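Notes follow the structure.
Some chains omitted; the rest stay in position.
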Amino acid sequence: MIKAGIIGASGYTGGELLRLLVNHPNVKLELATSRSLAGKPVTSTHRHLEGFLDLNYENPDSEDIRERCDVVFLAVPHGSAMNYVPELLDGNTKVVDLSADYRLETSEFEKIYGIKHSDPRNAVYGLVELHPEVAKENFVANPGCFPTGSILAAAPLAAAGLIDIAVFDSKTGISGAGISPTQNSHYPNLAENIIPYKLTAHRHRAEIVQELTGLEGKLRNINFTPHVIPSIRGIFTTAHLFTKETLSTDDLKTIYEEFYRDRPFIRFPSGVPSLTAVRGSNFCDISFEADKENNRVVVLSAIDNLVKGASGQAIQNMNLMFGLDETCGLWMPATAP
Amino acid sequence: MIKAGIIGASGYTGGELLRLLVNHPNVKLELATSRSLAGKPVTSTHRHLEGFLDLNYENPDSEDIRERCDVVFLAVPHGSAMNYVPELLDGNTKVVDLSADYRLETSEFEKIYGIKHSDPRNAVYGLVELHPEVAKENFVANPGCFPTGSILAAAPLAAAGLIDIAVFDSKTGISGAGISPTQNSHYPNLAENIIPYKLTAHRHRAEIVQELTGLEGKLRNINFTPHVIPSIRGIFTTAHLFTKETLSTDDLKTIYEEFYRDRPFIRFPSGVPSLTAVRGSNFCDISFEADKENNRVVVLSAIDNLVKGASGQAIQNMNLMFGLDETCGLWMPATAP
């Protein structure tokens, strides 16, 4: 059994890691940390896990974590993970970092996040569908939630060198904003409404740019605008992609199915994707339609932001890092409706 | 492997049986029927199951069903199950009926549902926590969703002979009304609203009366009023129970924990139960508070109407009928938040 620890386990991504790991056939949950809640039962905050876990939150030092865990998931704020990684990796422990600290080139990270990076090492960007090489790594930077939905929607066309302009209009559930109440999560503000934010300069854009230009070096005109919708979970991305050639919907079908051949968590539903059909699951559902008049294609993707957009993808990475099938512990359908 | 068939698989309870059974370690899904959809893939209606099932809907006769299935779940409308049961039971096939046809005494059924019963056999009422004898049965009547929440909330006090008057004020998610659009499920009617119905004469009241008077013969004043709330899943029951003696919250704790000792799906959360903490799971979470001034106790219960209130409970029954642990295939936490 793989002994797993979660650093920063009291938030939504921590809770989701726990939910998925309690039934993972190859994992034993060894450790869940929280500075402020140390000593209290994990189920005092994650009440739905009552009966599945007998852990208390702890606040151990890095050496203790390293000795007790074969794998550590970092579910800590941006700028904080870099304080754990060097010491945790100083042994045989593998690390999946769910923060943004190692997703971008160091200089790009420093520019976008306004934080001096104390540990400028490289990490593989753990979007398994683009980077199967995570299987050889001890350390993986788990992608951001928005980039996961946007990159997966556009990667096949980007890799084919067909995109001229990309507009990602994304709609997220509010759980992406975290477990603490905010103005945006205040029910009277969000219900019956939609809240756009960071219209032109959301930090996740840098990940999208990095990965899509990694597929096609000349792609420059990449735009990303996120909105919060009245939903707990899910990220729905409407990608308006202007192409260099006129494509048909059949062309798209060929390109996408070929690109994602044998990727178990990519599905192409008949009809449009639905947040309902992925809720609680690790799938990314994708569909598309060509608009020949304006050389535009509309690509839609739906993920659960807490699963494929965070904790599920982290476990998918862990599975590969330990030589397991990538679906291990993740092969469950959505809780729909 | 137990070969399982679902009769009437295209609705929400059918879909939920499928969701839970695709990962059940001891079950092989053999058959899913739908008259109107025969020949079409099951995933054409239950899109979230894409990748998990390779079944088409069928419309076989009873002999065929009986020969192919070790267990059959009837997810058909009230009044329809009685047409299947006699033929299905004419062999070794076991049957769990999710309809109301066999939950009540025949005469009571005919009075409440206004339908002449063509098969007046007895069935065990499959609320496992009250009727562990389902383990010896080939045929079980799976409880209604509202009665599950109400009976579990009141049973310990009823069994102790302590209830004088019971008022069950229940709040259900709309999925209980089925997969077809209705006035109540029309988003502009339900969102930002609450819709009471059948204020004094809902048919599920008869099940509550039957089971509680089964525990305490003299209990008569039992009242039930349901409401639909803006939620997809879940039944939340507020039981206002006037007691014959003045009880403290500690008394209640003793009575409830004793009554439900070793029942794996009954939990007593700290704080109040939450539909979120049971969503997608088979748990019934219960809490209580005594109001000494008026000899009232307030008992709260939360279930997922499609799981513990229907399909999960049906599988719990199946597990016991086949000598399996009752948690088999059902031991998963809620998808929260």
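Labels A and B are assigned to the chains in the order they are written; within every chain, residues are numbered from 1.
Going forward, a residue touches a chain if its C-beta (ideal position, glycine included) is under 8 Å from a C-beta of that chain, and two chains touch if they have at least 3 such contacts.
Everything quoted here is computed from the prediction, not taken from an experiment.
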For this file the homomeric complex, of which 2 subunits appear, totals 4
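In the analysis below, only the chains that are shown with their structure count from here on.
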Taking the mean of the C-alpha atoms as each chain's centre, how many Å separate subunit A from subunit B? 36
Residues of subunit A touching subunit B in their complex? 12, 15, 19, 22-23, 44, 46-52, 175, 191-192, 232-233, 264, 267, 269-271, 274, 276-281, 283, 331-337
